[in-house]
Each structure stands twice: as C-alpha cells, then as structure tokens.
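Only a single protein chain was left out; the remaining protein chains are all shown in position.
And then subunit A:
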Amino acid sequence: MRKMKLQTMIEVAIMAALALILDLLPSIDLGPWISISFAMVPVFLVAFRWGFVPAFVSGLIWGLLQVVIGDFYFLSVIQFLMEYFLAFALIGFAGFFMPVIQKMFKERRIIKGIIYVIIATFVGSVARYFIHYIAGIVFWGSEAPEGQPAWLYSLIVNGTAALGSFLFCAVVLSLLLSVAPRLLTANINAKR
C-alpha cells in the first residue's frame, strides 16, 4: 500500500464513504437479516479502475467505517473480525479482472467487457458472502446446541443475500458502464 499513489488512496477512501451512503438508500429487504442493495458498486468500480489491492483496501475501509460510526453488531470476536474486517475487503477479488476489463473497454468491445464485469462482480460477491457464510457457521456453530444444522441456516441466509446482491450490482454495473464507459478511465492517467 505504501506504493499506492495519493490520488488512488483518496479515491479508495471516497468510494468507501460512498458505499456506506448507498447502503442507507432504500434496499430490497427480505426478512430482518437479508437485504439486497447495490452498495458494493463503488468498491467494484475501484476494482475495475485500480485492481485488487486498492479495492481490497476500499472494502476494508468500508467495514471499518461501519464499525466507527456504530453500524455493526458484535456477537463474538471471530464473527466480528470476519464480518467487518475481512468480508468487505474480499470484494477486492473482483480487481483481478481489472487488466482484461480495461483492455476490452479501451478497444471499445463493450459487450465483452461487460461480460467480464459480470464475472468479476460474481467473484467479488461470492468472496464477500463466503466469509459471511463461514462467520455464520462459526457463530451459530458455537452458540447453537448440538445437532443443529448451522451450515444450512447460514447457507440459506447468505446464499440468498449473495445471489440478490450479485444480480443487483451486476445489472447496475452493466447499465452504468454501457452508458458511461468513461467511469473506468476518468482521470485515470492524470497522475500515475
């Protein structure tokens, strides 16, 4: 991260703040603990503009912001560390597709570029919710009495949320980037 340019660092911070704000907008709620929102979109955008490390950091900052402003639940140490420090950061995995997405959009092969965007969004969403899933198992596994299928509750809750959020983010990102591909390149070469 020491090698990260100042402009990238600031963008990462502002995008994390934006993710936090978008999370407040009305989301599609399915029950008390499943909500589908497109709040991950700014972090994905960082991933497609700057790659894995900045997106990872952006997710981490988003998680930390939630902790700092008090929008979090502390139920056990492992659950807390996984859900607020690791899960959001792993959205950054979408950043591994940065080179190919940048290349496609540069060559104006928008459709193919968007297909890669959707794949990357899938990878990022799955990575994030996989951690929520594991945290769910660990948490319920240690708190629920013996013989309760913790993995099943966790799979239902987090699987639904993962799928919904992936679809919502993928649709928003495809529309966004087909209308305004310049979001991928705006100011990007200003200061390398």
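The working rule: a contact is a pair of C-beta atoms (placed from the backbone, for glycine too) under 8 Å apart; a residue touches a chain by one contact, two chains touch by 3 or more; residues count from 1.
FYI, contacts and distances are computed from a predicted model.
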| item | value |
| --- | --- |
| Name of the absent chain as recorded in UniProt (options "Aspartate carbamoyltransferase", "Probable septum site-determining protein MinC", "Energy-coupling factor transporter transmembrane protein EcfT" or "Nitrite reductase (NADH) small subunit") | "Energy-coupling factor transporter transmembrane protein EcfT" |
| Hidden partner chain, touching residue among A:M9, A:V100, A:V138 or A:L155 | A:M9 |
| Touch residues of subunit A, complete complex, unshown partner | 1-2, 4-7, 9-18, 20-22, 24-26, 28, 32-33, 36, 38, 41-42, 45, 57, 60-61, 64-65, 67-75, 77, 143-145, 147-148, 164, 167-168, 171-172, 175-176, 179-180, 183, 186-187, 190-191 |
